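A protein chain is absent from this complex, but the other protein chains hold their places.
Read from first to last, the chains carry the letters A and B; within each, the first residue is number 1.
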Amino acid sequence: MKLLGCMMSSIPGVRPGSLLLVLLLAALSHCVAASEAPSFEQALGALATSNFKQKERAAGELVGVRHANTRAVLDALLEGNLYYRKADKRVFIAVTQEAGLELRDALTLQSAGTADAADFSKITTNNQLRKTLRSALASFDLTDPDAQVRLGAVNEMLRSLDADSVSILRARERDEKDESVRQAIRTGLAIADLNHEDAARRLSAVEQLKGSLNPEVFNRLTALVSTSDDGSYTEPDAKVRSAARAALAGIENSRSFYSMLETLFFGLSLGSVLVLAAIGLAITFGVMGVINMAHGELMMLGAYTTYVVQLIMPQHIGASVLVAIPVAFVVAGGVGVLIERGVVRFLYGRPLETLLATFGVSLVLQQIVRDIFTANNRPVETPSWMSGSLQINEAFSITYNRLYVVLFMLIVFVILQWVLKKTSLGLKVRAVAQNRAMAKSMGVRTEWVDALTFGLGSGIAGVAGVALSQLTNVGPNLGQAYIIDSFMVVVFGGVGNLWGTLIGGMSLGVVNQFLEPHAGAVLAKILVLIALILFIQRRPRGLFPQLGRAAEG
Amino acid sequence: MHNKFGKLRGLGKLAVAVALMAASAAHAADTIKVGVLHSLSGTMAISETTLKDTVLMLIEEQNKRGGVLGKKLEPVVVDPASNWPLFAEKAEQLLVKDKVSVVFGCWTSVSRKSVLPVFEKNNGLLFYPVQYEGEESSKNVFYTGAAPNQQAIPAVDYLMNDVGVKRWVLAGTDYVYPRTTNKILEAYLKSKGVKDEDIMINYTPFGHSNWQRIVADIKKFGSAGKKTGVVSTINGDANVPFYKELGNQKISAEDIPVVAFSVGEEELSGIDTKPLVGHLAAWNYFMSVDTPENAGFIKKWRAFIKNDKRVTNDPMEAHVIGFNMWVKAVEKANSTEVNKVIDAMVGIEVPNLTGGVARMLPNHHLTKPVLIGEVRADGQFDTVWQTEGLVPGDAWSDFLPGSKDIEADWVSLKCGNYNTKTKKCSGQNYE
């Protein structure tokens, strides 16, 4: 077997699948190079090509020779930092600098000065090559002192399990001290054991895998109980079959439980986006009775603010989003105050007119943004702490960006409630909303309160824009996509009631996500819209209607 | 009463004045008018403005060389504003009022469909530069973008043979291009022995942004133990959230590669490319292709647009090829008369920017190289695969039951829609 691996590594044209096998085998079996096996230098030289098959072969050979620099070279290749000189095909590890390429000789890892990039050609990789490289590098990592790295390496190897990686893992199991890594290795070995010729071994493997949510386990178990074309079972032993069935039923159960949790989370996160988009509107519309059609554009301003903040602090993308939140609040709030002073204040008590005028404002804002930033979408980077997902188990994970949006929405909601209920501004806002004339006669500067309230609602829209910049495109049309949804949420929840907005938005999100698997994305949305229209016919004032005199307005 | 008649007389004058204005455009000077029909406002402006600039650059350059047939070219730019009925209106304006000799324009299929009757009725000449769903061949249109067999099928071949994909997700935006492409691909995959349960088809609306559910489904679909690939005909704005979600749900290009047909350099320049790195795109042109023609083109473009960061993309190359072909055809025909130019067009050859020669085929499509590229972090593509030679564009797919017997040939058959079984020319009937 080992010998075969050494031989195969020099056979031209091996399939990519078997190449992994070759690489792994070569890496761990210490097979001494046969006479035709190339040296490190030769293998390195062979990388200088544009042919991917040849590159794969060369990479395999590099692993095979296990030279001290193999790791560094492969890492550089994976990262796209490996170049060759066009003139003599000599391979270098290089980093792009202002002055050109800063070189290190790949053979010796010695610095080789800086050179013009035009004389060099990058050794590119493709997906298969990178995958193969990663698996090969994983085998290096199996002995890493850090347990976390070892776990990653094992999981990397589980992605493409075959006889050889199994033997490597089996060898490793004995030496492994860390419990979680051992567990991962055992799962891998048990999966392999499902094909063992001994029925007892298979049975115990099934038993061992009973609770596992690893998709590979599910696939292998399903294969065990399925029949082949002639009606015979792939698994000859009835006991193993029934054990596998029981295990599968258990797995199915927890899978469907987790998939329901997943849908619920999807719904809550969609709902959070809706609430964030709508909550500013709930203030301007609900409290002030102003239909602000430019609300979406204020969100757009918030998103562009994030972009600008990132331009200003390109070195601190992680913090930029946090910095953008207050900045966006100020920018959008400021624009909101301008809109209020310039347009809306002439139109109090005429909500339909505010609708038309602010719609005009929204068009102007869109065009301003187009003129400043062009019509193209702008790239807003996602900080690393917001990308990826929180893996709860193998069937259920929560993406960080959505999780943070849910949390962010809750924070915004709480702060807003606090402002409205506990501060003197909030008191005045509510007073003006309930009875303008009375408030005025009590000495409240209603004009000033109007401007601040509108600014507050607009500022919240800007903050929502920061969140949206992490979820969707930042472009001049960003606002339009949300405006109808936001209005529906506010109306559904009940105008003038923040709790209504919260519950309305969340329930719309959840209903939408539970419908989507059955109806598809569009139909789900249409159904929700129709349901909303009908609901508003039944209860024109929404879920939580405002009571009393103010409701008649 | 007197007053009213005065008004009426004034109106008569106004009507005459309007008529005069309309008619005055008819007397063209000794220039050749070139119509540019690309949206400069509205949702499509993002993509189409670039094409307008490309045509203007080509015209300027041609005029520096002395124009065509000794006459200067004069661009007539109109803005159909991403509004499909307006496309037809502006096309009619170009053909009837401005009397242009040729039009370069349209991006979306629906805009092309909207102007098609106008071009056929007024016998105009349209160069359409975008990859599209096929199923069309008009006498008056030259399709310089890719037909499905010049983009989709080679891409699937690559995934199947070189990447080893066994399970397929066909994800697209719900409009005619993805629908047709996916129909063709589904038939093609089945002809290659792929089973029903290994194909998942999904459509989403324009600008879809909530991809959690669909990406989770793709992940589940891809965990069935067979190598899975996604063929994406997702349009424009919906792409960024889609790739972001893929990245966040930890689906890497190495596990489940996504090959896209609508994601090019221009689109990538507006987004954070991190989640896309390693994913694939199939085009007939990449800016990163290292040929002297391409380097020259990029240089000229950046000088013209006065921005040395601007990227080039596939539809731009299509306009370059189309424009150069038109110039050659006009010179060959020694006339800008539409019928003569149409006859002269077939067989014209001009170099591609990526190497090889594009030839206009009798079905009004081109021969093109097909390139597969992987997205790099800088928004460019690494070409990872390329067809051996050039692929001739096929107007009617061989994999759709409705159109496999249909052929287009404007030279021998004089028909864009000839049924080889019934021996009948249907669709547009030309005398």
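By our rule, a residue touches a chain if its C-beta (ideal position, glycine included) is under 8 Å from a C-beta of that chain, and two chains touch if they have at least 3 such contacts.
Methods note: contacts and distances are computed from a predicted model.
Look at the chain that isn't drawn here: its UniProt entry, checked against "Putative decaprenylphosphoryl-beta-D-ribose oxidase", "Polynucleotide kinase-phosphatase", "Urea ABC transporter permease subunit UrtC" or "Cytochrome aa3 subunit 2", names it "Urea ABC transporter permease subunit UrtC". The residue from B:180, B:262 or B:312 that touches the chain not shown here is B:180. Only one of the listed residues, A:139, A:366 or A:382, touches the absent chain: A:366. Here one chain is not drawn; of B:51, B:78, B:289 or B:371, the residue touching it is B:78. In the complete complex, the hidden chain is touched by one of A:95, A:171 or A:356, namely A:356. In the full complex, the hidden chain is touched by subunit A at residues 285, 291, 343, 346-347, 351-353, 355-357, 359-364, 366-367, 370-371, 480, 484, 487-488, 491, 522-523, 525-526, 529-530, 532-534, 536-538, 540. Across the interface with the omitted chain, subunit B contributes residues 4, 7-8, 11-12, 15-16, 18-20, 22-24, 26, 40-41, 78-79, 81, 83-86, 88-89, 92-93, 96-97, 109-110, 113-114, 116-118, 121, 135-136, 174-176, 179-180, 183, 203, 205-206, 400-403, 417, 419, 424, 426-427, 429.
By definition in this document, only the chains that are shown with their structure count from here on.
The mean-CA centres of subunit A and subunit B are about 31 angstrom from one another, to the nearest whole unit. Within the complex formed with subunit B, the subunit A residues making contact are 16-17, 52, 80, 124, 126-128, 130-131, 134, 159, 215-216, 218-220, 223, 262-263, 266, 269-270, 273, 375-382, 387-389, 397, 399-402, 471-473, 475, 477, 481, 513, 516-517, 520-522, 525.
Subunit B makes touch with subunit A in their complex at residues 43, 45-46, 49, 162-164, 174, 203-205, 207-210, 212-214, 216-217, 220, 223-225, 237, 240-241, 244-245, 247-250, 253-255, 257, 266, 269-275, 278, 280, 374, 376, 382, 384.
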